[in-house]
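Every protein chain of the complex appears in place save one, which is left out.
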Amino acid sequence: MSNKVPVGVLGATGAVGQKFVTLLENHPWFELTELAASDRSAGKSYEQAAAWRQYKPIPQPLKDKLVKPCEPTLDCRVVFSGLDSSVAGEIEESFARAGYIVLSNSKNHRMDDDVPLLVPEVNPEHLALIEVQRERRGWSGAIVTNPNCSVIGLVMALAPIHRAFGVKRVIVATMQALSGAGYPGPSAIDMLGNVIPFIGGAEEEKVETEPLKIMGALDGDQIRFADCRISAHTNRVFVEDGHMACVSVELERKASPDDVARVLAGFTSLPQELKLPFAPGRPVIVTGERDRPQPRLDRDAGDGMSAVVGRIRECPVFDIRFVVLSHNTIRGAAGAAILNAELMKAQGYF
Amino acid sequence: MSNKVPVGVLGATGAVGQKFVTLLENHPWFELTELAASDRSAGKSYEQAAAWRQYKPIPQPLKDKLVKPCEPTLDCRVVFSGLDSSVAGEIEESFARAGYIVLSNSKNHRMDDDVPLLVPEVNPEHLALIEVQRERRGWSGAIVTNPNCSVIGLVMALAPIHRAFGVKRVIVATMQALSGAGYPGPSAIDMLGNVIPFIGGAEEEKVETEPLKIMGALDGDQIRFADCRISAHTNRVFVEDGHMACVSVELERKASPDDVARVLAGFTSLPQELKLPFAPGRPVIVTGERDRPQPRLDRDAGDGMSAVVGRIRECPVFDIRFVVLSHNTIRGAAGAAILNAELMKAQGYF
Amino acid sequence: MSNKVPVGVLGATGAVGQKFVTLLENHPWFELTELAASDRSAGKSYEQAAAWRQYKPIPQPLKDKLVKPCEPTLDCRVVFSGLDSSVAGEIEESFARAGYIVLSNSKNHRMDDDVPLLVPEVNPEHLALIEVQRERRGWSGAIVTNPNCSVIGLVMALAPIHRAFGVKRVIVATMQALSGAGYPGPSAIDMLGNVIPFIGGAEEEKVETEPLKIMGALDGDQIRFADCRISAHTNRVFVEDGHMACVSVELERKASPDDVARVLAGFTSLPQELKLPFAPGRPVIVTGERDRPQPRLDRDAGDGMSAVVGRIRECPVFDIRFVVLSHNTIRGAAGAAILNAELMKAQGYF
Partner (left out) sequence: MSNKVPVGVLGATGAVGQKFVTLLENHPWFELTELAASDRSAGKSYEQAAAWRQYKPIPQPLKDKLVKPCEPTLDCRVVFSGLDSSVAGEIEESFARAGYIVLSNSKNHRMDDDVPLLVPEVNPEHLALIEVQRERRGWSGAIVTNPNCSVIGLVMALAPIHRAFGVKRVIVATMQALSGAGYPGPSAIDMLGNVIPFIGGAEEEKVETEPLKIMGALDGDQIRFADCRISAHTNRVFVEDGHMACVSVELERKASPDDVARVLAGFTSLPQELKLPFAPGRPVIVTGERDRPQPRLDRDAGDGMSAVVGRIRECPVFDIRFVVLSHNTIRGAAGAAILNAELMKAQGYF
């Protein structure tokens, strides 16, 4: 019998859910034993219910597994939620109330005062909010969230810079992959030879606020948001995976491009120390090639868990500018939630 | 016999040259009578020499026309130059010295003190530099340039804002079309599902400097550059034509998005007054749709001579932000030079 | 007051309907006066009801026109139907019964014994079926159909060859554009760097049967199908407009590639004689360039009404092979129906 922690996936048939299933195959600590989805899918085998769209096939033991409804009667204590935000709010709460640890990729609770918006390399100490959450809400479980897929690369680059030099103002323009829109996402005819300079669901607002919470300081039972301002332009481009961002940063303390490159390349943190299975060796990889990062060539760096930063140079308006790329469905979604769970496990939360 | 002004094209077989040929067909004022290109092409018929790549066929009367070498013995007084910058400098000078009016799309002389970098709606008065140029260089002709293809949309949007509210600082990220790189340009396999966050030939420097000259004030025999600063991130995307830019602007005087929209939509200038043939009815078209402009849908606005501005909204870091699109091979290259020539003709330069 | 024939469009808000609206603007014989669509759209202005997706704007006089329901009370006698096949069958019949001439782009009645499947250059005499149709069904109006978008290019190339040399067997592989699937059509993420070797809605069966009816002979009150066999492989590729087909043909009588090229290039027919407004000067354009036709470069030949044939060469298995391209939303849909209407008008059907 396996010593692994049994875990479940909520919304297992969707795009994020399928990514969870793929990434959790052969995980050294977790064993995926429960698949839950909407009533439409519940009662079917996973193979029947999921319109499978990953490059790797459905893990053999899960093919015939029965999909259950998203009710807190799953036989596991930890669940990963890839639920759509239209339903995630209530379902995730019902699980947390019933004692489950919910690792959520949905936006619903990210900005709640008492919910950690966690990037293990950046703000592991925010897990302390769980106590606040449990006390306030009377829950035995907990909800822990990861950031939006367009935020993660930006914040992984900004956080070490913020710590070293202080970030005051940021203007960022993103070029985001199709997979960030879920499946089926944008129509081919809309994207052919085109760029769409708008992403629905308040994408720009997320880019402008989530980093402030993530880079914020834990102060008693609350997070003091980082005192910086961000302006985001978000664009959809014809790329499969990998969100890229062009970033200009105003700093508190002057720093040269070399200073910044050194800080980013040397950045390492708790997940690396703890050797968490999904922790990349280097959270931020700095490239010196003049035309990198590029989505197709660099998104899989660190098995999709590293952010790649290139073109670090002086900004004639602010202080520093660079390009950052991260894999939106791995580090920006399912992989992020798994790393969050690993940190919690390592710290004894379950 | 035609009353039209006979004109020639230098570099007539290249990508920009072919665009000149296409756009000059049936021009009401100009008649294209001379085609000049490199020694490799000279002596061939135009049809043989040009690997024609436009959607419209070669104008019938030009098919069999003999391509001449790029020497100032062409039988016309006005020439449009689509020459590559590796040779444009000297050839254009030799023509100007010999008395030709040279409308140049090349970068070589754009930033020369005594050469107009002309956008007829923005700085028609800069044509006065021609006198300086002729005096200093002892030329009977002149060189007049148009801006880089990545600059034109930006400056057409910034200039009216600058006049109305004062532009202090600008951070811009571009997403530029393949055709901006000439033919053959980037490889398909490099661009498949990809974005390249770098454009060679000092593209970012051009975006950061050319607008300052264009928006500058004529002061005696020189241009006082506009006192603002620009930071540019330039990217190559998988788009046929149409350069798009996400722009954040810090203003001297506060203005609401509505104020800015009003100024841009109402912007009209000398080319419109003079009813120059290539002058678009509205130099800047403001769209209120939340996901526009888009390259494929909007690049042909005003027959490719208008800039389209959308998503005008407050910038949480600066004051105003928006998206601007312009057609890089029409308003950003051949069409720009033609409009420049039209202004010069209307003002009696030839 | 206009002398033009007032016409209406059924399904005016859909993709094909919008193409009708665009192509009928400024038509010399027809004036679009009635727009009809589903109950969801009826009662709204056309601008409100149509999610307009054409490159040209909605014709000014139609913007505020009220969309009517698809009921045979429209104030015109001729209607173009761009209805979805799920509803086209009954609605088109109700119009024909009520005395309207229905030019249908839908598949529902194409293969009916008494309904012309018309390509004016190929089988204008099939219009005689209208008498049969009226007699059998007791209608005062009529339904006349045009072929499927994947059929038209093929049949325009095959028909002259069939007449000259006899076509026995054909194997064809198509590469079809996104717009053939309507809007939104395939998802961008499915099409990125991909080809889908299947098109739903029995596309291959249409390619295998419609040409036999079109090339068939009118024999009293029925069509004797052409005695040839076709095998079709249909594929969806990442192309905006323009269906391409690779065709191998077995002939009754031997013919060289030059013979075939001569027959195709010289092909002209009744619409050209009658100078119908939408009739292209040459129904089939033969190109000798080794890598043409190409969808992006050649689809607009003859304003999208010509088929372009290239690479005519011997087939080592059958006799002749070639590549044919045609514009799927013009000659393959709305333009085809308009040309059909023009022929009917010229022949006094209304």
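Letters are used for the chains, namely A, B and C, taken in the order the chains are written, and counting of residues starts over at 1 for each.
Everything that follows uses one rule, which is that a contact is a pair of C-beta atoms (placed from the backbone, for glycine too) under 8 Å apart; a residue touches a chain by one contact, two chains touch by 3 or more.
Everything quoted here is computed from the prediction, not taken from an experiment.
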Given C:G180, C:P280, C:P295 or C:G335, the one touching the chain that is not displayed: C:P295
Selected residue (touches chain absent from view) among A:A49, A:L297, A:V324 or A:A346: A:L297
Contact residue for the chain not shown (choose from C:E31, C:E47, C:D112 or C:E208): C:E208
Chain not shown: contacting residue from C:F30, C:F80, C:F95 or C:F238: C:F238
Touching residues on subunit B - with respect to the absent chain: 178-179, 183-193, 238-240
Those residues of subunit A which, in the complete complex, touch the missing chain: 55, 192-193, 297, 300
Contacts of subunit C with the absent chain, listed as residue ranges: 169-171, 173, 175, 192-198, 208, 229-231, 233, 235, 237-240, 244, 246, 248, 290-297, 310-311, 315-318, 321, 323
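Quick note on the criterion: only the chains that are shown with their structure count from here on.
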Interface residue overlap between copies subunit A and subunit C, same or different (over half shared): same
Most remote chain, CA-based centroid, reference being subunit C: A
By number of C-beta contact pairs, the top two chains: A-B
Rounded Å distance, subunit A centre to subunit B centre (Cα mean): 42
Between subunit C and subunit B, distance of the C-alpha-averaged centres to the nearest whole Å: 41
Mean-CA-position distance for subunit C and subunit A (Å): 49
Set of subunit A residues in contact with two or more other chains: 192-193, 238-240
